[in-house]
Every structure is written in structure tokens, then in C-alpha cells.
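Shown here: the complex without one of its protein chains, the others still in place.
Note that the chains are named A and B in the order they appear, and that numbering of residues resets to 1 at the start of each chain.
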Amino acid sequence: MTIPVHLIWLIPALPLLVAGLGAFTRHRGVALGAIFAMAVAFVLSCLALHGALQHPAVPAVFNFAWFDLGTGSLQLGFLLDPLTALMCVMVTFVGTLIFIFSLGYMKEDPNFSRFFCFLSFFAAAMLGLLVSNSLLLLFICWELVGLASYLLIGFWFHKPSAAAAAKKAFITTRIGDLGLLLGLLWLYDSSGSLLFFDGGHGVLETATIASLSGQTLACGLALSTAIGLLIFCGAIGKSGQFPLHVWLPDAMEGPTPVSALIHAATMVAAGVFLIARVYPLMSADALLPAVPVHALTVVAFIGAITALMGALIACAQNDIKRVLAFSTVSQLGYMMLALGVGSWTAAIFHLLTHAFFKALLFLGAGSVIHASHHEQDIRLLGGLRTKMKVTFATFAIGMMALSGVPFLFSGFWSKEAILHAAHEWDVSHLPLYAGLTAVLLTAFYMTRLVAETFFGKARSHGSEHAHENPAVMTVPLVILAVCAVVLGFVGTPYWPWLQATLDPHYEPTHGGPSLMLLSIGLVGAGLGLGWWLYARKLRTTATARDPLAVAAPGVMAALANRLGFDPLYAASFGRLNHFLAAFADVLDRRVIGSLVNFLAQFGLFTGSVNRQFDEDNINDGFDRVSAVVRGTGRGYSQAQTGETQGYLRVVALAFIVLALVLALGGVR
Amino acid sequence: MTPLHLCLLLSTGLFCIGLTGALARSNTILVLLGIELMLNAANINFIAFWRYGPASASNDGLMFVLFGIAIAAAEAAVGLALIIAVYRHQKNIRLQEATRLKG
Partner (left out) sequence: MTVALIFIAVLMLGSAATAMVLRNLIHSALLLIASWAGVAAFYLWAGAEFVAFAQVLVYVGAISMVVLFAVLLTRQNLDDRQPAEPASRARALAAVLIGASVAGVITATVLSTSFKPSAAEAPNATVKQIGLDLMESHGATLLIVGVILTVALLGATVIAATDKKSDPEDAQ
């Protein structure tokens, strides 16, 4: 049993239906509806995956005309291939678990139903993004995802920091989306289509790719490179890559399930997914030796910088969610790195495993936060190991998966795949070194996080009275933990099922055991360093200085300050923006406003002149005429005395006068 | 001094008596009667010209008088009805007081 491609819209439609219903009611049943819809969508996704696996090399598409545009028509479509199906399964599965977790986490919130409405809306947009066969439909869903993210980050909008974070996330990602939009328009302009696959005419099919990479721009870039880089801008914004990563840590102001679902597992992966989706376009210039830069090279270096930078900053953060957020930035950098060095299957592999263990970590953090009365500062936590056994166990599994503890955990295998791909990249080895450094750092900061949070003794009232959460929150943790272990085995070098499924032309390459040994060694070093610094002598008071700060205060301060990106942006773009706004304000007030005022005054002046003329000349003329008429009438009416005999007297006198006139005048 | 002149002088006298009465008296009935006198004076003129006028072949003057008498009867009836209405309204029949229609 499978699901035909023209019915694949059902997967996003179900959560969308719940979101629509949830917009009109405050009933708590919306949550159950949302979970049910996600579960059904998960089942449908599994059916779709089953169908896709039967013909992995041929993507099933269903296109339809949206509306006519001039002579042609704008086409949208749905697509079903292993990539889409796997992503759908991941999103719906993780989504369902996070929805269930939210039942417990958001139980006390007065806007419970609204939260699930937004979550469903997000899920619908995300799934729509995955199943679209058109860059336009993808862009629409992309923006809807951004909107959902905005709504959910700002869910506690009464907190100024949350409102500001929501705004920051929205605006920062918009900057990237502008590039995506430009790329989209350029692509439509040069190829006449936005469909991915369209029976030979789609933008990802050989003819168009060849045509695009064959054209060279004035600056020496191939056309496909330029378009690809513009599209990559969208991915930079959405996936929190350097230099647009600043929004992602702030997005942790939202409720923790949101952080887990959107800012760890799914939405931020959309950028990676996008690049993987348009991979043929991105790699079209790979065989052109004359171009100054390849699109994928840029992707690789951006990814490498992001991976290293995220891992560095994560070492110095004290907020449990912020550590995880920078870890996410770093891991997304890994994925971009993998894309850039040519192994998009490794990127997707890491995306999937990361989704599970990062969702696990975030939900674990949520569990900790929930249990310890919304305490997020790791310096104030501590000692939760014994109080929250299930949470600790699952969190530890997630931590080891993220750190890449060998063999048993999924993160190890996916990271290995990336490192191997980077090793084989013949352009440069710098990304490989950045990735290896990040491996060490990842293990280090995760050890620090676990040691500070779960070991030692409780350092605040909230963590002292923490106790394990109910099953509705722990069961999803356990399920995710199992996945975080098991999922690694679908892509090991010895059985690369995932890679082979995604890419029919995949050729297993293995750089030999030396690189693997090196990375294992680095993981061990990281863990050991973390243990040596933080677990050997556990923190006793909340105010005690961080051992790293003791060792290298300047570095620590810079890292804690997130390498100064936010002040830098505030001082540069922020100030520029302020200046432009002030300029526009002055322009508006002084120039345009005074012009408008002048026109208004002029209008008033002419109006008053007109009115004066009216009153003085026209009205006055009429007034005088009527006054004269009235006076005459009054005079005549004076003659009407009502005295009958007076009239008769007048008649007689008039007769006499007339007779005299006749007689004397001699009119005879 | 022909008979016609005499008749005309007679009618002149009657007319002027009626006119003076109509102008002088304040009792509405008497004013009306003065007007009747003036009408009679006109009738006298008709008869005079019928009888002694230059072209007295037809009876038109006579006819005028007959119709005039009929009209005078109608006038008297309406006038006296008006007088009664005025009396009912202002409790007397002084013509000087019936000035409601003044301008």
C-alpha cells in the first residue's frame, strides 16, 4: 500500500486543517486534534516513503497550473522522491513526539490552544515545503514557515525579550529570503519554469542545467553559480549560517518545544534541504574550470566557518538552551559543509540524525526547565542526575550522539560521513580542519553542559525542588533516545542504505580507518578536557567563576559575548538603518510633509478667497436684490390697510383725477 | 336741457348719495345699501339711454337692467350673508374693525 503523488498534499493539509480549526476556538481539544493529525500525517508519510523506495531513481511528480499568466501558465506541483519522503517521515515523527511533549510542557499556559494552532500551522507549512515540486510553492511555504517561527518565538509576546527575538528572527531571515526571491525570479527569467521536475523541462533536469551553466555573466561567474548563490542566501538566513546566525540563539525565547521542533529539528534544516533539493543546480558549475568560484565552494566555506564558530561560542554560554542553540548552529554548519564538499547524502544523513538527537536534547532541556521552575541558567542548576533519572539518561544519550561518541551513537556515523567527504574534497582541506576542531569542541561543551546541569549539587531553589516529569513528557524522550541510537546504522560505511537510496549514483568511499581514529581521538580529548575542567572539581556555588574563564579570561569573555556579532551588527547595520530611518523621517517630515502642508495651506487659501468672493459678490448681490424686493413688498402691504372704505375712497379720488385729466387735457 | 340730461343728473345725484353713504357710514349694512343705491343709479342710466339715447332701436338697455337687478339680488344675498358671518365673528358689524386682511 502506498500513497499516490497527487494525493501527497494530504500530508500538509491535515495539520493545516487543525490549525484552521484551532484559529476559531480556545478549546483544549485542539491539542489532541493536532497530535492526531500529525500521527496520521506520519502514517501517510510512511506510506509515501514506501512508495518512493520502490522507484528511488525516478521522482514522482504531479504538476498543475495555478493560474494563467500571459501566454503561459504558472505551474505548481508536488514531488515524491526518497528525499522528500524521508524528510516527511522525520518531520512528522519528531513533530508528533514534540506535540505530545508539549501537552505536558504547556499544560499551565493560558493560550494552550493557540500554541497548538501555531504548531500545526508550522507543521503544515514545513510539510508543504517538503512536498513541493516548484520553487515558487517552496518559497511560499518557506515564508509561511518563517511566519510560524515568528509567531512561536513571540508566543510569550508579553515578554519584551521574546517580542524582540521574534522580530529579530523574522527580519534576519528576511534578509536571506530576499536573496532567495531574487534567485527565484532570475531563475524563472532565464529558464521559464520554476518546477523542479517537469518531464525534461524542469530546472533540475539536464537540459536546463546545461543551458544555465553554459551562460557566463560579466563578472565571470556562470549563470547557474549566481542563481545558486542567491538561493544559498535563503539557506544562510533560514539555517542560521554565518553571517546571519545571530537570530537563532535569540529564538530560544520561545517555548522549549518550539525550540526543539523549529529551531533544532525541522525549520532550520529547511535550508539544508533546499540546497540538497537544488543540488544539481548548485553543482552545475563543478565541471567548469574557468569560473573564478564554484557555488559549492562558497557553501563549504560558509559551513566550515559556521561549524567552528558555533562550537566555539557554545563553550562559553551559560543558558542551557543557548548552548544547544549554538550547537545547532554548529551542526548546521556541518551539514552545509557536507553539501559544499559534494556529499549531499551525508548532509541529509546528518540532518536526520541531528534532528532526532537535537530534538531529544532540547526536549530534555525543556524537561529540566519545566521541572526546575523555569530555571535555565546552568550555573543555577545542578544535581539533577538523581532527581530526574529518565531525563538524565536520555539527555546523556543525546549528548553522546551529538558529541559523536563512537560506534553506538548515530551522530558518530553521520559526522564521520561528513568528515570523510571533506577529506576527499580536492579544493581545500581547511573545511576538514575546521570540522575536526569542531568535533573536539562539541564534545567539550556538551560535557560541560551535562556536568554543570546534572552533577554536583543543586544551586538554586528551583533545581533543589525539581522532580521527574510525568510520562507524557518522558516517553517522547525515551522514544527519541532510541532513535538517536538506532538511526545511525542506516548510513554506516559498511551498509550505506540511506546514501544509496537518496542518490542512485552513490559510490561508497571510505578514507580508511586513520581519519576515523583521528576523530575518535578528538572526541575522546574533548570529553576528557570537559571532564577534567568541569567534572573533576564540580561547581559548588552559582557565583563561582568558570574554569575556562579562569584559564583564559579574554577568550571566555569574547566567546560569552558571542564574538561580538550582535554589537557589531547593531553598530553597523543597526546604526545605518537608524540613520536611514532618521533620514527618511526628516525627508518625510520636512520635505514631503511641508510640501503637503503647503499644498493644504494653498488649498485653504484659495478656498477662503473663493468663499470671500462668494459672500461678497454673489451672495451679497442676491441679498440686496431680495432686500429690495422685500422692502417693496412691505411698502405695498402698507397700502393694504384692511379698511374697505379707504379702498373705495381711493377709487373715487382716482376717478375724479382721471375725469379732470380727461376734461382738462381735452382728450376728446 | 333734454329729458336725457335730466335723467342723467338724477342718476348722478343718486349715485353720489350712495357713494357718500358707502364712504361715510360705519355700519356695514348701510354701506351695502349705499352700494345698492349706486347700482340703481347705473340702472337709471341704462333706462335713460334706452329711452332717450341716440340709437334706441333695440331693447339692449332694458335687458341690461333686468340682468343688473338679478345680479343685485345675488349681491344683496351674498353681502348680507357675509355681514351675518362678520357679526358672528366679531360681535358687531363695524366695517372699520374688520381689518384682519391688512398687509
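By definition in this document, contacts are C-beta pairs under 8 Å (C-beta built on N, C-alpha and C of every residue); 3 or more make two chains touch, one makes a residue touch a chain.
This one's a predicted model, so the numbers in the text were calculated from it and none came from an experiment.
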| item | value |
| --- | --- |
| Contact footprint on subunit B, counting only the chain that is left out | 2-10, 12-27, 29-30, 33-34, 36-37, 40, 43-44, 47-48, 50-54, 56-59, 62-63, 65-67, 69-78, 80-85, 87-88, 91-93, 96 |
| Touch list for subunit A against the chain that is not drawn | 645, 649, 652-653, 655-656, 659-660, 663 |
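The working rule: only the chains that are shown with their structure count from here on.
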| item | value |
| --- | --- |
| Sites on subunit A touched by subunit B in the complex | 636-645, 648-649, 652 |
| Touch list for subunit B against partner subunit A, complex | 19, 22-23, 31, 95-96, 98-103 |
